[in-house]
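Every protein chain of the complex appears in place save one, which is left out.
Chain lettering (A and B) follows the sequence in which the chains are written, and residue indices restart at 1 in each chain.
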Amino acid sequence: MLSKSSYLIFIISGVIGISFWIGFNVNLLPTEASINAPIYDELFKILFIIGLILFIGMSLLVVYSLIKFRKRKGQIGDGIALEGNLKLEIIWTVIPSIIVLLVGLYSYNIYDRMGGMNELNHDHSAMGNNSEKIWAGISQSNNNLSLIDTNIEVSAMQFAFLFNYPKGDFISGELHVPVNKEISVKMESKDVIHAFWIPEFRIKQDIIPGQPTVLNFTPTKVGKYPIICAELCGPYHGGMRASIIVEEQSDYENWFNQNKKDELKA
Amino acid sequence: MTTINPKKLENSSNEDNGHHEDFRLFGLITFLIADGMTFAGFFAAYLTYKAVNPLPDGAIYELELPIPTINTILLLVSSATFHKAGKALLKKNNVESQKWLLITAVLGISFLICQLFEYFHLPFGLTDNLFASTFYALTGFHGLHVTLGTLMILIILWQTRIEGGRISYKNMFPFEAVELYWHFVDGIWVILFIILYLL
Partner (left out) sequence: MTILIDKKNQVTEKIQPKGFLRYFSFSLDHKVIGIQYLVCGFLFYLVGGTLASAIRIELTSPMSDFMPRDVYNQVLTLHGTIMIFLWIVPVVNGAFGNYLIPFYVGARDMAFPRLNAVAFWLIPPSGLMLITSYFIDGAAQAGWTAYPPLSITTPQSGQIVWILSVLLLGGSSIFGGINFIATILKLRRPGLKLMQLPMYCWAMLGTSILVVLSTPVLAGTLILLSFDIVANTGFFNPVLGGNVVVYQHLFWFYSHPAVYIMVLPAFGLVSEILPIHCRKPLFGYKTMVFSIMGIVVLGLVVWAHHMFTSGTPPWMRLFFTIATAFIAVPTGIKFFNWVATMWGGKISINSAMLFSCGFIINFVFGGITGVALAQVPFDIHVHDTYFVVAHFHYIVYGGSVFVIFSSIYHWFPKVTGKLLDEKLGILHFALTFIGFNLCFAPQHWLGLNGMPRRVAEYDPQFQFVNQISSLGALFMAISTIPFLINIFLSVKNGKKAGDNPWKALTPEWLTSSPPPVENWKGEAPLVTEPYGYGSDNY
C-alpha cells in the first residue's frame, strides 16, 4: 500500500506530466510564418502548460471533494469547524504571486524580443513628412528604420485595405512582400478604426484615424496568408480582408517591376 | 448556537442607536464622490487633450482672467456666507440665517450671470475646436451644478421661514446637505479654475 503522501506526489506529477504532454503535442496555432511567430508560440506553450496545470489541478480538487466529502445517507452533523489556516493561506498567496511575476517577466522578455519595447513616438524622417507625429505599432525592428527598403503604405477604409508602393508609385489590393526581409508598413485609416491582423505572423495593430502607425515584421515562409480587419468597422467588417503574398526575392521583384509606373521603368 | 438573543444584550435595541440620522449625510457624501468622479473624468480628458492633441495654429486663445477671477471670489465668499447662515441657524436665529442665505443665493446668481457674460464674449464657439468644446463642456457642466445649487438654496431659504418652516435648528439635515453640496461645487470650481485658466 502506498502512503498518503506518495499518492499525492503521484497525482501531482501526473497532472504536471499530462499538462506538459498536452502543451507540447497539441498545436492550437496556425502556421508560423514570421520571426515573431516562433517567439509567440514559445510564450503560448508556457502559458498553456501553466494554465493546464492550474486548471486540471483545481478541477480535480473540486470534483474529488464533491465525491469524497459528500454527505452519505443517514449521515448527520457538520464537518470540522475549521476556520482557516494561516500557513496554507500564505502558501496560496505567495505561490500565485511568484507564478504571476515570473510569467510577467518572461512575457516582458518575449515582448522585447518581438521589438515591442521600442520607442513609441519617434520622428520618422525616413517616411518623409517630417512634421507628422507617427506612432510605432507593436513592432520588431530595432534597426534604424531608414535602412529599410521595403516601405509600404497601407490605407484602411470601409471596407478594404489598399497597399501603396511609393517606390514603384502604384497601388495594389494585395500585399506582396519578399521573404526573410524586414518589412515596414505605415498604416493610416481614412474613416473609422480598423485593425491589421495576420494570424500566421502573430501580429495585430489597430489602425486609428488621426494616428498614422508604423508596423514592422519579417515574414519567414513563402505563401499566401490572410490580412484580416479585427476591429468592428461597420456592416461589412467581416468581409474586410486582403491577402499578403510572401514570395522569393526574385518573384517579388518581378511582380514589383510589372506593376510599377511606366515612367519609373528603366 | 452562535445566534445570540438580542434581549440578553444591553443597549442592543435596534432603535435609538444614536446614529440613525447621519447615514443620510453619509449617502450624500457618497453621491458627491460619484459626482466628483464625473468631473475627474472630464479633467482627465481635458489634460490628455492638452498633452497629446496640439491645436492647429491660430486656435490657441489666451483666456481673459478677470471674469473667472471674480467668479472664484464670488464662489469662495458665498461658501463663507453659507457657513454664516448655518451658524445663525444653530443659534436659533432664523432671520439672520435667512439673510445670509439670501446673500449666498445672490452670489450664486451673480456667478451665473458673470459666466454667461463670459460665454457671450469669448472668441470661440462650442464646435470651433477641441479646446473650445472641452472648455464649454467643463464650465457648462459646472454651471449646471451651480444652477441646481442656487435653486436649492432658494428652496431652503423658503423653508427657513421663522415659523412653520421645515428647517430649523432641530432639523438641520436639508440645510447641511445643501451646504455640503455648495462647498463641493465651490471646490470643483477652484480645481477647474486652476486647470482651465491658470495651467
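For the reader, a short list of remarks on this structure follows.
By definition in this document, a residue touches a chain if its C-beta (ideal position, glycine included) is under 8 Å from a C-beta of that chain, and two chains touch if they have at least 3 such contacts.
Quick caveat, the model's predicted, so the values are computed rather than measured.
Considering the intact complex, the chain excluded from display touches A, B. Of the listed residues A:Ser3, A:Asn25, A:Asn85 or A:Ser250, the one in contact with the hidden chain in the full complex is A:Asn85. The missing chain lies against subunit A, touching residues 28-30, 39-40, 43-44, 47, 51, 54-55, 58-59, 61-63, 65-66, 69-71, 75-85, 88-89, 92-93, 96-97, 100-101, 103-104, 107-108, 110-111, 114, 116-121, 135, 137-138, 191-193, 195, 197, 199-200, 202-206, 208-211, 213, 226, 228-239. Touching the omitted chain from subunit B are residues 1-7, 9, 11-17, 19-20, 22-24, 26-27, 30-31, 33-42, 44-45, 48-49, 52-53, 55-56, 126-127, 129-130, 133-134, 137, 141.
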